[in-house]
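What you see is the complex with one protein chain gone and the rest in place.
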Amino acid sequence: MSSDHTHNPGFIRKYVFSVDHKVIGVQYAVTSLIFLFFGFSLMMIMRWQLAYPGDAIPLIGGWLGQYLVDNNGVLLPEGYNALGAMHGTIMVFLGVVPLAVGGFGNYVMPLQIGAPDMAFPRLNMASYWVYVLGGIAMLASFFVPGGAANSGWTSYPPLSVIANVDNAHHFWNGQTIWLLGMVLLITSSLLGSVNFIVTIVHLRVKGLTMFRLPFFVWAQLVTSFLLLLAFPPLEAAGVLQLMDRAFDTSFFMPTGLVVSGVVRDEYAGGGSPLLWQHLFWFLAHPEVYVLILPALGIIGEIIANNTRRPLWGYKTLVYSVVFLGFMSFVVWAHHMFLTGMGTTMSNFFQTTTMIISIPSVVILTAMLLSLWNASIRFNVPMLFALSFLPMFAIGGLTGLPLGLSASDIQLHDTYYVIGHFHYVVAPGTIMALFAGIYFWFPKVTGRKMSTLLGHLHFWPTLLFMNVIFGPMLIIGLRGVSRRLWDQTEYVLGAEVQGWTVMSSWGAWMLGLSQLPFIINFFYSAVAGKKSVENPWKATTLEWAAPSPPPHGNFAEVPVVYRGPYEYSVPGAKEDFQPQHLSDAKLS
Amino acid sequence: MASSIEEVRKSVRLYLMVFGALGVLTIVTVLASSLNVSVAVGVFVALAIASVKGTLVATYFMHLLGERSTLYWVLILAAFFFLLLILIPVMMHSETVHLIDQVT
Amino acid sequence: MSSELLPHTLEPHPVTGMYNGKFGLWLFLASEVMLFGALFSAYILLRTHGDFPSHEETTLNYKIGALNTFLLITSSVTMVMAWASFKLNEPSKGKLYLWLTVFLSVAFLVIKIKFEYLHKIHHGITPDTSTFYAIYYCMTGLHGLHILGGVIVMLYFLLPGFGLWRKNPEQFTNRIECTGLYWHFVDLVWIFLFPVFYLL
Partner (left out) sequence: MIASSFWLPPNIAERGSEIDIIISYLHIFMAVLFVVWGVYFAYCLVRFRASANPTATYADAKAKTSKAAEVIVIVIEAILLVGFSIPVWAYYRSEPPTADKNPLTVRVVAQQFAWNIHYPGPDGKFGKTRPELIDEALNPIGLVDASEDPNRADDYVSVNIFHIPKDRDILVRLTSKDVIHSFAVPLLRVKQDAIPGMEIPIWFKATKTSEETQKIMTRAYAVPESAAGRRAEKFINRNRLLITMSKNGSVPAGTTLTAEHLKTLIADGITSVDLAPAFPVNIQCAQLCGLGHYRMKGQMVIHESDDYEAWFAEAGVEEVFEDDEEEDD
């Protein structure tokens, strides 16, 4: 590779088209945080319609444009569907994954293995910019005729294939752009995952064996394999759906469709709507573990650091994560129990689903056991990390009734599912991501975040997350379908409308509770208290580099002498033994 | 891995042999397909030959033979998921169709 | 920082036995396996459970297919010979073989497009004719794009990228090796596409 960035690069080279993993990591993090907030805002709009069906959206109702609202500012049903589909897509593919993998992975992982950069720095830059392109495509789709994609984040055909097409026969409509955007996002993730795996396997410093890797790095490694092998099928599926839309092929279109009384014989027929679901869930189930594994990694780091003792059962944790990753490829059809599955397949998939819950139980148990005989410091990152445990437990446990095909008959596609997975991704993963931000902020900026604002952020966030998602479990048990513009249409929905109103208020309050964080984030970055190299007295390698680390990361290449979590070693002078200090230096 | 100059020189002859084998196998596939056998046998023969050819390409041209086990594990993983992805949808579909036939 | 300083850019890693680029490329190929795997899955599902025309009803010319198979196999050989030549420090021979590879693949593409796609389209056979042609156009088209990508990369190394040979022959040879791995994979995919579409 060219050496043109050895001498002082210009501003653009340094901050925009940078190949430095740290700059790219920060770019990823900030971009994805903005997307997270945007995706959340879409949901705050939807929650108005859910709480007060048919009422004009206050304040912004008039601004949302003809594809989302009617003349009075009431959210249209198709607008509701578009916001829902885009909320799901944005949160998963533009928010959490880029933040957890692109942001934290890129910034922290090379530091933790003592590498000067990622194995392929320019590829890394390419990943980021392809991701940005995908994001721009998704945003642009709000403005094309017919508005954004509105067939759910799952985009099930035939609905998604016929969606928007007859809306003035535009090829450039929301669903097409959604597909193109997805292809870009998938490509970005693929490039990234290759880079991550090579970096982790090849660029570890001397002494850093695989079983001395911080848990976070293991989580990233497994995550990368999930991305590498699960994403391509969706890419293929995306191409097939694009062909169905553009060339009237019928990969997903069965023979004899009649839409609104019109026989759709432009499609040759003979396709299978379920094919899409297989290809989609082959990606999307591993994808949900992509959402949780980096979070578990972050939690592991923070818990070890703030309990001041080694993570309980490090090897068990590693094996569990690897097993979890493997199993996540063989459970996908538990999203398809009600597509007409027979007994053999359903037994296979409910069994694998029960099996996959075991490593999660083991991981959570290990984290909980790490608290025993600890000396727990309740700083802000730790608060977020601790709250993750019971929240993930609720989310994970509510996965079990969904995983048994018999109980899934009642719960499938109800708010119970929504409640289940939000407990894992929102009070779960999002809390973990917040924890990570508070934890590594001093490393990235050289400054600490305000503790007071941190508390003002943490407590209401934890409270309102539960106010939002707790009621959903109840609503779902009562039998209310998801994706309903107005649940009071149904007897069962009308009965529990009160819970829905409560959930909406929770969402808006949660929105308000993010203000302290946003202020904290920007204020502390420029004017926070200066931080030392290793403010948390941590052991892993990233804390051996200056804060913020310079280009090339380490003044001299570190050597690793021990495992990642040597806290409170009996007889040692200090209660932590950094990985890079030899025994001689420590005594 | 063929890395030393000597080894590379030796393998050049090997490449030409593999090339010959691939050519012959291509002709065999075409001929076999014109035989009058049942569809199942035809599919089996064609895919078997293709697999042999694929293996030749992978082992010799791509030097898979000389690689370490790390790579094998990655590829075995991919191959396993590949099979799963191919088999499960078909099996599930068959089962559903069976279910429908049972009742109607 | 310059990537020359990154470990294992050239020398193989003791555990994997590969340098970074090669390992990365193999990982990429693993993902390609899944990409084509999904499409093969689609093919099988459509064929076994949809209104899929029987082989007799389809009109692909297996002779053209066999010719193209032959071209690709040959290009795989010239590709591996190109790498061997660079490895043996015979750059002009290597270049020649690489040009041959480019030539063969362009021939493949021309035959594919002119005598198959355009010919078919001319006769009104397009992707929406039946699920067979849909998956045929899709898979061979995607394969064709892979070929095109390979050609572009090879042209890059033959023309502007050849400067690297003088600066760092080892790195250049490594890149040719990676290109080769990719190329053989594309060949391998075709080895399966050919019987699946033309013969069965």
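Chains here go by letter, A, B and C, matching the order in which they are written, and residues are numbered from 1 within each.
The rule is simple: a contact is a pair of C-beta atoms (placed from the backbone, for glycine too) under 8 Å apart; a residue touches a chain by one contact, two chains touch by 3 or more.
Here the structure is a predicted model, which is why all the values come from computation and not from measurement.
Considering the complete complex, the chain that is not shown touches A, B. Which of A:489, A:533 or A:583 touches the hidden chain is settled by the complete complex: it is A:489.
Shown as candidates are A:56, A:322, A:456 or A:477; the residue that touches the absent chain is A:477. Against the chain not shown here, chain A presents residues 76-78, 81, 150-152, 156-159, 162-163, 254-261, 263, 272-274, 307-310, 312-313, 338-343, 346-347, 350-351, 354, 357-358, 361-362, 364-365, 368-369, 371-378, 386, 389-390, 393-394, 397-398, 400-401, 404-407, 409-414, 474, 477-479, 481-492, 494-496, 567-570, 575. Although one chain is not drawn, its touching partners on chain B can still be listed: residues 96, 99-100, 102-104.
Just so it is clear, only the chains that are shown with their structure count from here on.
For the interfaces A-C and A-B, the C-beta contact count is higher for A-C. Our note on geometry: chain B versus chain C, Cα centroid distance of 16 Å, whole angstroms. Centre-to-centre separation of chain A and chain B, using mean CA positions: 36 Å. Residue positions 201, 229, 233, 272, 275, 278, 282 of chain A each touch two or more of the other chains. Shared interface positions of chain B, defined as residues touching 2 or more other chains, are 70, 77-78, 81, 85, 89, 93.
The residues of chain C lying in touch with chain A in their complex are 1-9, 13, 15-16, 20-21, 23-24, 27-28, 30-32, 34-39, 41-42, 45-46, 49-52, 126-131, 134-135, 137-138, 142. For chain A in complex with chain C, the residues that touch the partner chain are 1-3, 5-6, 20, 115-117, 119-123, 190, 193-195, 197-198, 201-203, 228-233, 235-237, 239-240, 243, 247-251, 254-255, 266-272, 275, 278-279, 282, 551-552. Those residues of chain C lying in contact with chain B across their complex are 15-18, 23, 26-27, 30-31, 33-34, 37-38, 40-41, 44-45, 48-49, 62, 66, 69-70, 73-74, 76-77, 79-81, 84, 87-88, 180-181, 184-185, 187-188, 191-192, 194-196, 199-200.
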